[in-house]
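The full complex has more chains than appear here; those shown keep their coordinates.
Every chain is named by a letter (A, B, C and D) in the order it is written, and numbering of its residues begins at 1.
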Amino acid sequence: MLEEILSQVQSGKLTVSEAKEKLATYENLGFAKVDHHRKNRQGFPEVIYGEGKTQEQILSIIHAIRSKDNDVLVTRISKDKADYILREHPEFIYNETAQILFWKKNTTKVDDYQGYIAIVCAGTSDLKVAEEAAVTAEALGSNVRRFYDVGVAGIHRLFDNIEQIQQATVSVVVAGMEGALPSVVGGLVSHPVIAVPTSIGYGANFNGLSALLTMLNSCASGISVVNIDNGFGGAYNAVLIDNIAKKGANKG
Amino acid sequence: MLEEILSQVQSGKLTVSEAKEKLATYENLGFAKVDHHRKNRQGFPEVIYGEGKTQEQILSIIHAIRSKDNDVLVTRISKDKADYILREHPEFIYNETAQILFWKKNTTKVDDYQGYIAIVCAGTSDLKVAEEAAVTAEALGSNVRRFYDVGVAGIHRLFDNIEQIQQATVSVVVAGMEGALPSVVGGLVSHPVIAVPTSIGYGANFNGLSALLTMLNSCASGISVVNIDNGFGGAYNAVLIDNIAKKGANKG
Amino acid sequence: MLEEILSQVQSGKLTVSEAKEKLATYENLGFAKVDHHRKNRQGFPEVIYGEGKTQEQILSIIHAIRSKDNDVLVTRISKDKADYILREHPEFIYNETAQILFWKKNTTKVDDYQGYIAIVCAGTSDLKVAEEAAVTAEALGSNVRRFYDVGVAGIHRLFDNIEQIQQATVSVVVAGMEGALPSVVGGLVSHPVIAVPTSIGYGANFNGLSALLTMLNSCASGISVVNIDNGFGGAYNAVLIDNIAKKGANKG
Amino acid sequence: MLEEILSQVQSGKLTVSEAKEKLATYENLGFAKVDHHRKNRQGFPEVIYGEGKTQEQILSIIHAIRSKDNDVLVTRISKDKADYILREHPEFIYNETAQILFWKKNTTKVDDYQGYIAIVCAGTSDLKVAEEAAVTAEALGSNVRRFYDVGVAGIHRLFDNIEQIQQATVSVVVAGMEGALPSVVGGLVSHPVIAVPTSIGYGANFNGLSALLTMLNSCASGISVVNIDNGFGGAYNAVLIDNIAKKGANKG
């Protein structure tokens, strides 16, 4: 493209100032190039972190996104704020447990990819974070299977479900308290495990520090960790991996 | 006893000063009374913590104990120091992995109690602490069964041994890294589990803090915890529990 | 049992599909076997952790438990939520200090076992956690004796009670602030001590961390530790140990 | 399979005891089934963590692995110990920077998959961990491209290489000190980023804690974290993801 512009200057098709403007654009394209691969993610809805924002601020960001005809995903949004948005956008879907509000332009699956992400957690107390992960992954276009209530304290429940978990492309394992579940799952599957510590617990749990350290020190290979209570981040990583599988599947 | 002394004073069998001396003894007995239940432990050999003591100091403490014809148990004693002691006391037994030196006056079991303590650990790296626990328990008179190399990363090995572990009176579960093993064992047995975190690991393990927190936050009930690397303490607790069972068994 | 089924197939008493169904059951029994020893705990009421659950959720779990004719034990339940449950189940017992709601099918003691658990604490500030321990132990079927207000700052009060504490099967020692009480008790008794740190204190107490570290580092042997404020866990461990003594006593 | 065995019993082809033995095998297969997906990893060489093992212990484990004709990967092994092994196994490859010793039965690539893992790090001080990651990934069969010396303090060096990093399947980003590099890379690529904090630094670095926290709190999505200095773990995760891409590529 640079060569073309220079040739046009040489041949007089472009004045110097026209070329300068075009090269400015080129330079911007240079930066755009930097952002090129990132664009691939734009199949993803834009993500708004709702906590600490007013409902008016959230609505105004949504308007900006919708004007570009993009999908919408709002995380950490309370029922009150969601209700405010839903009054104007009744087509949006709100999941109260996950505290997620989202809208997808196109809900019809275009491919028949059968792979899925396993969302695994120990019990009701970790449900909120697990659902943040599950709903995020669905909103980002992945298939999800939920395996809740399979904690290590009653490990036979995990074994009843282990085959389905093993067949997933990637697992997101959510655990609070001592956070031992990802280690056990990691020893039983051969795909990547994204571990999400939660702040559930009390005393020497130190708001999730205990579960976080457990997961970082796991003696099972194939486990990586995101921030405490970061169900969204766990799912985001899993979807990136699922997309690699999807690309391969579509090729076949 | 007090009544008896007073009666003897009354009857003239004891002078006032004789009685006073006896009552001084009585008073000491009063304190001894405080120490009464503790005496039950004296079936236990006296315990010397070897770390930070010279071989001469250890030997001198041993002489004092032997003069009262008691058993001897030295923990955290290096091979060098042990060899020094063994030259004078070749009848002592030294276990290098456990770093324990001990001697029991009477090695013949007097009862035919079948109960045992299960010492459970994940692998070779925790062996040293597990052996400190196992040898301590044996030196204190309990039966011990070792279940090593049954970590959560390959959980089927644990299942191959679970029935024998379940039949123990009490388990001492030793684990480093993420320390998840006691939670899993605790969910599978109905007896008390003493969890011993080890300092094995690196990075965010923080010298055993990770395993310690995991065990304190275990979502399985029936687990209590001792200090990092404290195999001796774990065994000591287990033996106290085993002795309760032994007492019952001997009655039957 | 497997042999029997196979013989019946051989002899034609069972068709292949009948045998298959039975073996499926067998396989389940296989898993049940894993859960076998755990079943022994079923004399225990099922335990519901009330914190973070709505009163409706708690009631619905209670219904499920009662349908199996089991005992009920709800911990960390506020007076408001308990009142809601009590309206439907006036036969339940609520202890507000302990924040425990429970119901026992059969309150008549079947055995005349005299052993007891000593619940020891320093003073009024640790009362809540001590009562959680005491009421839990009672609800789980153990005899309990309370020794409150025996803190180390006025150690003669501890000495006034030490003989009764010494005669217990196991002690649960609850302490906040500097958490020194278990060390002192541990030096005076010959049975296992379960130490429960509490978050009572301020400043460099760091929400119970100070007491927790004190207990883990105790120079008295025979002490193991549970999580901060975990009165329930302390009692649960003690009851497991008490049950060993009970089994022996019944034999005698 | 169960049905077949039962039919054979019914038809007399199997005696009861023969069937029993076969079913025992079946049950084992049941457990084997649990380990089934894990078997897929066996394309991976078995991994020995060299730290804290003597050269004799390592050699003896290698013999066991070789007897099953498997590949070998030893991590955290010093030059001294490696030399000891190499005397017997001169065909092994030792990388001193990475402290890795390995041997691959079959070094010819069977597929022409072009995807690669980007190993990214800031500078010479993180080289050791980065090389542990790179050599691990190569030993596990992935293509690797190294992007070293691209730290945030001189960010233009990162930009010179960003396109090649963007075209990777997955990145392993290694950083010590403040650990900011994964955040910057994560904002420029659309594939999963595995962040590896290192203990390089001093003072308020607290042996890698600073870098670890930075990575867990990254405001860029698509980043997950492994333990401090865990180059092996970072690579292992990346290879699991690369294998998903490889499977898809081979299909096409």
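Couple of notes before you dig in:
As a working rule, a contact is a pair of C-beta atoms (placed from the backbone, for glycine too) under 8 Å apart; a residue touches a chain by one contact, two chains touch by 3 or more.
These numbers come from a predicted model, not from an experiment.
Taken as a whole, the complex in this structure file is built from 8 copies of one protein sequence, with 4 shown in place.
What we mean here is this: only the chains that are shown with their structure count from here on.
Where touching is counted per the definition, the chains common to chain A and chain B are C, D. Just to note, of B-C and B-D, the chains joined by more C-beta pairs in contact are B-C. A turn of 90° superposes the CA atoms of chain A on those of chain C, with the angle given to the nearest 5.
The greatest centre-to-centre gap from chain A, using C-alpha centroids, is found for B.
The geometric centre of chain C is 43 Å away from that of chain D, both derived from CA atoms.
In terms of their C-alpha centroids, the spacing between chain B and chain C amounts to 24 Å.
Between the CA-based centres of chain B and chain D the separation comes to 41 Å, rounded to the whole angstrom. Residue positions of chain B touching 2 or more other chains, listed in rising order: 159, 187-188, 203-205, 216-217, 221. In the complex of the two chains, the chain D residues touching chain A come out as 33-41, 47, 159, 162-163, 166-167, 169, 187-192, 194, 212, 216-217, 221-228, 232-234, 236-237, 240-241, 244-245, 247-249, 251-252.
Taken in their complex, chain C has these residues touching chain D: 2-3, 6-7, 9-10, 12, 15-16, 19-20, 23, 27, 30.
Residue ranges on chain A touching chain C, taken from their complex, read 124-125, 156, 159, 200, 202-205.
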